[in-house]
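Handing you this structure, nothing more for now.
With one protein chain held back, the other chains of the complex are shown just where they sit.
Here is chain A:
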Amino acid sequence: MKIDVDHVAKLARLGLSEEEKTLFEKQLSAILDYADNLKKLDTERVPPTSHAIALKNVYREDKVIPCSDIEAIMANAPEEANHMFRVPRIIE
């Protein structure tokens, strides 16, 4: 199975060189081919599964616990203004 590396790279906002494109195309296609093996199995009586663990209905109560280290999160801001994350122009 062939994969459209340009499209996938664009969706992931990744800039790839020509060499990388060739390399990743081969690698990603190999992964898809391997996954294709699953098609050989008879899954007629297997219900679709979304999760690997048979857990359901895990909830927390609606209780507020303020975060104790907000500044550690703010430290991730490449640029900050008025305690907000500063980002470049969104629409050209």
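In this section, a residue touches a chain if its C-beta (ideal position, glycine included) is under 8 Å from a C-beta of that chain, and two chains touch if they have at least 3 such contacts; residues count from 1.
The working rule: contacts and distances are computed from a predicted model.
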Protein name, per the UniProt record, of whichever chain is missing from view ("ABC transporter ATP-binding protein", "RNA polymerase subunit sigma-24", "3-oxoacyl-[acyl-carrier-protein] synthase 2" or "Aspartyl/glutamyl-tRNA(Asn/Gln) amidotransferase subunit B"):
"Aspartyl/glutamyl-tRNA(Asn/Gln) amidotransferase subunit B"
Residue by residue, what part of chain A touches the chain that was omitted?
7, 11, 13, 50-53, 55-67, 70, 73-74, 76, 81-91
